[in-house]
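Data block below; observations after.
As you look at this complex, bear in mind that one protein chain is not there, while each of the others sits in place.
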Amino acid sequence: MSLVQVTDLTVEFGDLRAVDGLSFTLERGAALALVGESGSGKSTVASALLGLHHGTGARLGGSIEVAGTDVQDASDAELRKLRGAKAAMVFQDPLSSLDPYYAIGDQIAEVYRVHTRASRRAARARAVEVLDRVGIPDARSRSRSRPHEFSGGMRQRALIAMALACEPELLIADEPTTALDVTVQAQILDLLHTLREETGMGLLLVTHDVGVAAESVDRVLVMRHGRVVEQGPVAGVLGAPTQPYTRELLSAVPRVDAARVPSQASEGVVLEASGLRREFGRGKRAFAAVDDVSLTVHRGETLGVVGESGSGKTTLGRMLVGLLEPTAGEVRYDGHARVGVNPAVQMVFQDPVSSLNPRRSVGESIADPLRARGEHDEGRIRGRVTELLERVGLEGAHYQRYPHEFSGGQRQRVGIARALAADPRVIVCDEPVSALDVTTQAQVVALLGELQRELGLALVFVAHDLAVVRQVSDRVAVMRRGRIVETGPADEVYDNPQDPYTRQLLAAVPALDPEVAARRRAARRELASA
Amino acid sequence: MSEALVATQAPEALASGASGARQFWRRLRTQRAATVAAGIVALLVLVALAAPLLTALEGQDPTTYHPSLIDSARGGVPTGSLGGISGHHWLGVEPQTGRDLFARLVYGARVSLGVAFSATVIQVFVGLVVGVAAALGGRWIDQLLSRITDIFVALPLMIMSLALLAIVPQSFPRPVLVTLVIGLISWGSIAKIVRAQTLTLKGLDYVAAARLSGWGAWRIARRELLPGLAAPVITYASILIPVNISVEAALSFLGVGVKPPTPSWGQMLTAADVWYQAAPQYLLLPAGALFVTVLALAVLGDGVRTALDPRAASRLGVGTGRGRGRGREAVTTAKEESA
Amino acid sequence: MNGFGGFLLRRTIGTLATLLAISVIVYVVFYVTPGNVAQITCGPRCSPEQVHQVAQQLHLDDPLYVRYWHFLQGLVVGQDYSTGTSVEHCSAPCLGLSYQTDQQVLSIILTRLPVSLSLVTGAMVLWLVLGVGTGVLSVWRRGRLTERVLTGLTLAGWATPVFVIGLVLMIVVCGELQLLPFPQYVKFTDDPEQWAWNLLLPWFSLALIESAAFARMTRSSMLETLAEDHIRTFRAYGVGERSIVGRHALRGALAPVIALNANNFGSAVGGAVLTETLFGLPGLGQELVHAVSVVDLPVVVGVVLVVGFFVVLANAVADVLYAVADRRVVLT
Partner (left out) sequence: MRHPSVTSARAAYVSLALVVAAGAAACGPKDNDANGSSGDSTPHKGGTLTVLNSDPQTDFDPARLYTSGGGNVPSLVFRTLTTRNRADGAAGTKVVPDLATDTGRPSKNATVWTYTLKKGLKYEDGTAITSADIKYGIERSFAPELSGGAPYLRDWLVGAADYQGPYKDKKGLSAIETPDDRTIVFHLNKPEGEFPFLATQTQFTPVPQAKDTGTKYEEHPVSSGPYKVVKNENDGEHLVLERNKYWSAAVDDQRKAYPDTIDVQSGLDSSVINQRLSASQGTDAAAVTTDTNLGPAELAKVTGDKELAARVGTGHFGYTNYIAFNPKVKPFDNPKVRQAISYAVDRSSVVNAAGGSALAEPATTFLPNQKSFGYTPYDLFPAGDTGNAAKAKELLKEAGYPNGLTVTLTHDNADNFKTSPEIATAIQDALKKAGITVKLQGLEDNNYSDTVHSVKTEPGFFLAAWGADWPSGGPFLAPIFDGRQIVKDGANFNASQLNDASVNAEIDAINKLTDLDAAAQRWGALDKKIGAQALTVPLFHPVYKRLVGKDIKNVVISDWTGVLDISQVAVK
């Protein structure tokens, strides 16, 4: 009997059919990845496996069998026995997935006690044991910490420890690494791999990231709009996709090893930063988010700034556009020292949700720079906004629409149009595509490239994703802890990294080829044990 | 976020980013209780506005004495059964005076609702100005305004009202004065909420984008921040209105509220509580009216909160702007699938 | 803990500044309040000469700033006063003497403070129990009849002014059913049992009104917490609903409830004015209302300062508790 047997599963929320006739099996000890973009229904499937739709008003059809339990027919009590004990789940955001008010060890012990008749003391001991197992150093004392006292990677390890507590037969990991930095992601994926090898449990990995899937599983199931697009062994599906969508998906994934057509950069320096430093907090709590950073941006070129969370790249970006005043150092635009914002230096923001005022029509948002400049002629404003909307691939008729009526990618296009409305010469893009699906990501990146060529824009592209940065950048600066550790032409930095940190970063990038992935994993293991 | 668990909150998830008056009404209408409550509130406002018409229909007014309908020897208790309910006096008459209770109740609605609504408007206005100024001003302005806010939170409303209501010349219309006093003293909580919310909004990218557009601070506050404050402020206001009705009643109890012959519910309650045994309906009418109003406003408030933004707004009940430090301030990203 | 020491220092300075500001406001407000203090003190039929003598006696003819300065002096170094037959010293911090009774304001406050504290703390325990209990029950039984009934009841408590609730409760419970004695303040040190027995009704009257806010707060915070991701985690691990509601959701509501409690402490003191007046409890609220009615400025300032001090203190304590309840919060 298979560990998981899903037959003809449909899930409906009201009028929406999130999952439509899905069937798959997962054998004991095997690993399967559900890969898909937003709205493909992959997480819905994961939840359905644990019967989490019970009592939520969702309508389910078909059958689900997990570790011998018929999830569809199970009573609440039976479901509780399944959850955590036979099948455990690891969630995307480890911070919000743990109760902020209780010590991590207690939370694990609580789960353990639900499924065993263990004493409090025994449960605590078990918690320490599993925490130790997932590589939390000094597990006994750390088990008394609360989640916010852990780093992101440690929290994810703790969540995995919770999943391990009852030695489940199946581990469901729902985007387990999405919120993590690339180096941490690699560690977590390695951990999952090791655990699977050692315990023989089955793994169902839900991810949007083809690379993550390639690193971790034997079989892949590509989903789109609630249906199966293609499924099969990972090498087959990723190596020789049969379906157009799979091919599209794969081609959209930026490659860290692909060189880029350089843009027409000129010699003229348009933006220059020297000795930038920015501190937050006062007194003893003060720390420098950015420390002594100098860089130049030339007319028409793209400067990539890459770094993990906390590296200070966003702070740097905000100082470049004038949203933050540096504590020390200065930013010169066109050779002149500058204070405050300047419409010629614009920004495209990471979060397409928060970067547009939900209460104003997108047209009004785009018209802001025009009006601020003193344009009063409504006809001209409308004309220009329509032009901009069309330029970024939207329709002029979208003027009256509100942000929530757009998808993430479209919203990001609106953000670009708004930046363009100011007739900028430099646009700082702060993680412009990290919140988008890969296919959308590729489109937006392409749009930025087009606009750059057309308008001779200089771009500063701030991102954590090494592959995307390589794809767009002429020159690259690698940041770590507020400083630039390495800078140079993109190809040089990527192909021949000088700084150990850069090398570490590159080594952590998931590879699409399972064999390469296995090789790299071995290398990382060596690096770690060394 | 897994769509499974948000399924029940599907409309809310939508709400977090969505807006627009139309969506708001649509979402409000989907909540049956809130719709009924909104109807009741509308009805109450209508009754208050149409008080002269309604009493004309009954053929009574709120100030005329009817000595023949009360028993002077027994303290002025109404002579008729059920407190003197009749075709002429739909809800009976007031003890001691024989004034028509229906007329006094509907006219009382004018004062009570008027005072409560207007006082709330003032509280919201002052709270908005102070809260926004504190959040947007420099460190010193923030410190100063926050301390001032603390002072107003610590000042006992009742006591200051007693004093202030005594200071102002009596020629000043009482309902307006009561409104002003309530409004100008107890705006501290709302200012704290506004400050906290403004600080949150200030950090949002669209405000940064507006700055990059070249707009000045005033315009940004007006166009980008104020609309974002609507949800918490409206929610809190719906809690404040019934509180203000009660405060008006308490001020009447302490003898400094709205003055006769102007009827208000608070004043009726104050006069009526001792009649609980001799003429129960005299107490039950204003108490019932107050209860229905508070209930309706509370339910409507919940509905508005849900319709505007359930997750953000529910934090507001705290009223002290302790949103800080709560880790999940971060806006949901598109990576979280929404079914 | 340096952070905590700094917090204490900042809070103490802030509190002193706030109280000073409050005292100035009260002085100014009552200075312009109508009511000839000397005439009230002297009696209605006093002649202008007598009134003038009394005014001199009480330093009422001094300019406002001089009177305020004397007040501050009294606070710091105390002041001497004459009883007619001898000179007494009111030691620092001296809040002055009552115009009406010639007693030291501080001693008036100290005799009445225990009453108000008994009332408010007892009521606080009750409203926390009632409010949080109702909130938890309505979450536990959400969507069912229980929830609606509970919601209705708490709103009824909220909607009814305290003097109506108090009087009706008293008439019914003490007068008609004779279950409890008509409340009279008995000192806790004299007879704890009678103390509680007598205060039960005032506690209930005050608590009923405040508990509605707590029920709503608890309910909405718990519902909010229930919608959070970590609840999903525990559901996905088979943790039962009882533990999820009673342990995790309630824990999430704790911090906001603490914050609300501090906030409502102030309004409860306001409600205590009405409660004390109604039940005839000789507390600060009753004293204050009386002092206001006879423009007894030293008593008014003293009581407002003490009340303000407790409100500010409650807020500071709440901030500490809040930080304890939610370790992520940094005290500022």
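For reference, chains read A, B and C in written order, and residue numbers begin at 1 within each chain.
We take it that a contact is a pair of C-beta atoms (placed from the backbone, for glycine too) under 8 Å apart; a residue touches a chain by one contact, two chains touch by 3 or more.
These numbers were taken from a predicted model, which means no experiment stands behind them.
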Practice task
List the shown chains that the missing chain touches in the full complex.
Solution key: B, C
Handout entry: Residue, one of B:Q31, B:T55 or B:Q96, that touches the chain absent here
Key = B:Q96
Handout entry: Of C:A249, C:V295 or C:A318, the residue in touch with the unshown chain
Key = C:V295
Handout entry: Omitted-chain contact residue, chosen from C:C174, C:L200, C:I244 or C:V317
Key = C:C174
Problem - Residues from chain B at the interface with the omitted partner, ascending - result: 63-65, 67, 70-77, 95-98, 162, 165-166, 170-171, 174, 253-256, 259-261, 270-271, 273-279
Exercise for the section: Considering the whole complex rather than only what is displayed, give the residues of chain C touching the chain that is not shown. Expected result: 33-36, 39-51, 53-54, 56-57, 82-86, 100-103, 108, 111-112, 167, 170-171, 174-175, 178, 181-182, 184, 277-282, 286, 289-290, 292-295
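The rule is short, and it goes like this: only the chains that are shown with their structure count from here on.
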Exercise for the section: Indicate the lowest number of steps between chain A and chain C, counting one step per move to a touching chain. Expected result: 1
Handout entry: Gap in Å, rounded to a whole number, between the CA centres of chain C and chain A
Key = 51
Handout entry: Distance between chain centroids, defined by C-alpha means - chain A, chain B (Å)
Key = 44
Problem - Sequence positions of chain C contacting 2 or more other chains - result: 228-229, 232, 235, 326, 328
Problem - For chain A, residues contacting two or more additional chains - result: 52, 91, 96, 100, 148
Exercise for the section: State the interface residues of chain B toward chain C in the complex, per the touch definition above. Expected result: 1-2, 5-6, 9, 147-148, 150-151, 153-160, 162-164, 166-167, 189, 242, 246, 249-250, 253-254, 266, 269-270, 273-274, 276-277, 283, 287, 290-291, 293-295, 298, 311, 314-315, 317-320, 322, 324-328
Exercise for the section: Could you pull out which chain B residues touch chain A in their complex? Expected result: 2-5, 7-8, 10, 14, 17-20, 204-206, 208-215, 223-224, 227-228, 230, 327-328, 331-339
Problem - Touching residues (chain side chain C, partner chain B) in the complex - result: 14, 17-18, 21-22, 25-26, 29-30, 32-35, 152, 155-156, 158-164, 167-168, 171, 213, 216-217, 220-221, 223-224, 227-229, 232, 235, 255-256, 259-260, 262-263, 266-267, 269-270, 273-274, 277, 288-289, 292-293, 300, 304, 307-308, 311-312, 315, 322, 326, 328-330
